[in-house]
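Here we show just some of the chains, and they stay where they sit in the whole.
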Amino acid sequence: MIQVFVTGGTFDKQYNYITGELYFEDTHLKEMFQRGRSSLDIDISTLMMLDSLDMTNAHREIIISNCRQSIRDKILITHGTDTMVETARSLAEAKINKTIVLTGAMIPYAFGTSSDGFFNLGSALAFVQVLSPGVYIAMNGRWFDWDKVVKNRITGLFESI
Amino acid sequence: MIQVFVTGGTFDKQYNYITGELYFEDTHLKEMFQRGRSSLDIDISTLMMLDSLDMTNAHREIIISNCRQSIRDKILITHGTDTMVETARSLAEAKINKTIVLTGAMIPYAFGTSSDGFFNLGSALAFVQVLSPGVYIAMNGRWFDWDKVVKNRITGLFESI
């Protein structure tokens, strides 16, 4: 009933203990829905594993195309926070008649009890079930219309505009 | 903007390392909203700290009375899962014209990365902002009308009826 598209972002980053750098391996989404004891019918598909600062228009075309082709009309996208608003705008401009909610995390889920990711996933999953068709960002416990939000680079919080 | 009432439940239980039993100390709600980087205006009030198997009609009257008197019209209640449906029914019968969402956890938040509590809180917080006035249960990533849900005692999952 719900389509989840994974695109990477801090949400799914892991620590490479040899190099001391963050990197992507597999998504944690499936494990997270199990831990959340979700009983929803959820289809998870990994489109890419990217730091959102590296996301280009070509990547956004892939996301748009997948949202359009999905047979589901409720779509949750995990995405890096740095360019989440840009991708939301691209999706809105593509005029897909579905409920699309983007979410992410400020601290990787793999970093344990400091991460906001599990909370954000819970709220995004709730919003995508209830909101009318449109493109939204779910962060900081709230939802924002795609064209009425900006990420504050100093505080890391998403704010209404 | 949102009223949170804490009533206890597995959600807030802790492990007493002297007796080996679970008990209640303070609620983790404030810490959880901070970790979730919630930027909502949330008022948290602890009404009681109870295992929901110990909840009596007198306790439910306290919850009802507080929901009625709150100046907020969006109310999130943390509650043990065993009698969550009963409390939801009592609240519905009290005919309070507000959006009231009950949530809980199968594993205490204090037990770290195995707990479902942080995910449930994120989803309940989202549902309470968006659903119309009424009484709902938010568990397993879903929301249920108060009169169309039962907890399956074998699986621990909430199910539609």
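As written, the chain order gives the labels A and B, with residue 1 at the start of each chain.
We take it that a contact is a pair of C-beta atoms (placed from the backbone, for glycine too) under 8 Å apart; a residue touches a chain by one contact, two chains touch by 3 or more.
Here the structure is a predicted model, which is why all the values come from computation and not from measurement.
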So 2 chains are in place, but how many copies does the full assembly in this file really have? 4
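Heads up, the rule we're going with is that only the chains that are shown with their structure count from here on.
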Chain A and chain B, separation of their C-alpha mean positions in angstrom: 26
Touch list for chain B against partner chain A, complex: 32-33, 35-40, 106, 112-116, 118-127, 129-131, 138-143, 156-159
